Structures are given as C-alpha cells and as structure tokens.
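The complex appears here without one of its protein chains, the remainder shown in place.
So, chain A:
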Amino acid sequence: MLDDLFRRIFVVTILTSYTMSGFFKSSIGRKVAMALSAFFLMFFLLQHLSINILSVLSPETFNEVSHFMGTNPLVQFVLQPILIFAVVFHFVMGFVLELRNSRARKVAYAKNNGAANSSWMSRNMIWSGMTILAFIGLHFVDFWFPEMNTKFIQQDWSGTMEGVEGLRYHHELVEKFVNPVRVGAYAFAFVLLGLHLAHGFTSAFQSMGGTAGRKKILQTIGKAYSILIPLGFITIAVYHYFNH
C-alpha cells in the first residue's frame, strides 16, 4: 500500500518538472497538488508531535533535539523553506479552490440538506482551515518570530539564555503555557485541526487516486491519526499548564 503511494508521489513529482503546466492547470491536477502539500503537512505534524512529547518525558532530550533541529543547516535551510512553501501553497490553494467552487453555483438553493449526504467536516474544510491558519499566526508570534530574531538578528546560535541553566528551549516552551487563555486557544485550534484531518486524511488518498479496495483501513488509520495527533498536542499544553 505504502510503496504504491510513494510510487505515485514519485510519478507526480516527476510530472511537476516535465508537464507542470497542463496537468496542474486541470481541476484534478489542482486536487493532486493539494493532496501532496497535505501529505507533507501531515508528515510534519507527526514529526513535530514526536519531538514535543519529549518535553514531557525528558526535558534534557527535548532541549538537545530542539537545539539540533534549530541549528542543523539541512533542517534550517532545506526542510524549513519546504515546510513554509507547503503551508503557504496549501492555504492559498485552499482559498483558490473555495473561490472557484463558489463560482460554480451562482444561485443558491432555497433549501439544502447537506447533512443528509455528507459530513460536517467535509463541508467546512475552509472554516477548520482558517482556524488552523489563525493558529499558525499565533504560533509564529509565539515561537517562530522570536526564534528567527534570536538566530538571525541577534546572531545568537548558542541555544542558551540568561537566567536559564543549560539550553533554553524547554524553559521557553513551558513559559508559553502559563497563560490559560493561550492553552484554551491552542486546544480549540487543535480540535478544529482534528476535524480538518477527520475528512482530510482519507480525502488526500482519494485525490491521489488511491482509495479503491482499501477504504476501510484508510478510514481507520485516518480516524486514529485525526484523533491522536491533536490530542497529543493538547495533552502536552495542558500538562505544562499544570506543571510549570
């Protein structure tokens, strides 16, 4: 199943470089591009959560891994730009698709019963997406901008700070979750991320042409992923709130 998916991702990546214009201008090409960016984001979330869990299990290891991720040139100058591109591409494309789709029906129904045939999550991807986008904004203000300031403007790559013994990352993380309003906002955004993924996970496979014959298993994995990932992030935030 996975190697089949990787083969398809490979094929599409090759496609990008050769026949980009035609394919990605088509409605299906756009869907495939959307799914590819989503796959990258879902992989990133898994990796991000794995590191964050360390902040609960072992602050020292969390500090070391954070320092590695924050200073490794491959992560900083290759993976990070790809991630930013994927995020921006995903939400810009999300808005583009939403706009095109709203233009495909000029007169609305007087009475429409969407709940009769589709899930709330599938009909509200743009709203769950916009909540995640607002969260990403908050997250950048909280962590990313200060990090960039320290490293690129202050030119301080030491990973230490005044008044903190050893590396600073764990200290900074815990500081953020002192405020219950922030913890609440984080939890809310992650619930909506869960709803986004509850539809998005299987949807991305369908877009890549890959659900036939494996719907059940994909739905199960999708359900697990969309519950466990947000729950993990929320648990970590709540843990630090009660243990700072």
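Convention: a contact is a pair of C-beta atoms (placed from the backbone, for glycine too) under 8 Å apart; a residue touches a chain by one contact, two chains touch by 3 or more; residues count from 1.
Criterion: contacts and distances are computed from a predicted model.
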The chain missing from this complex carries, among "GlnQ_3 protein", "Succinate dehydrogenase", "Probable septum site-determining protein MinC" or "Branched-chain amino acid ABC transporter permease", the UniProt name "Succinate dehydrogenase"
Sole touch to the unshown chain from A:Ser58, A:Asn101 or A:Thr220: residue A:Asn101
Listed in rising order, the chain A residues that touch the chain left out are 8, 11-12, 14-15, 18-19, 22-23, 26-32, 97, 100-101, 103-114, 116-119, 122-123, 125, 199, 202-203, 206-212
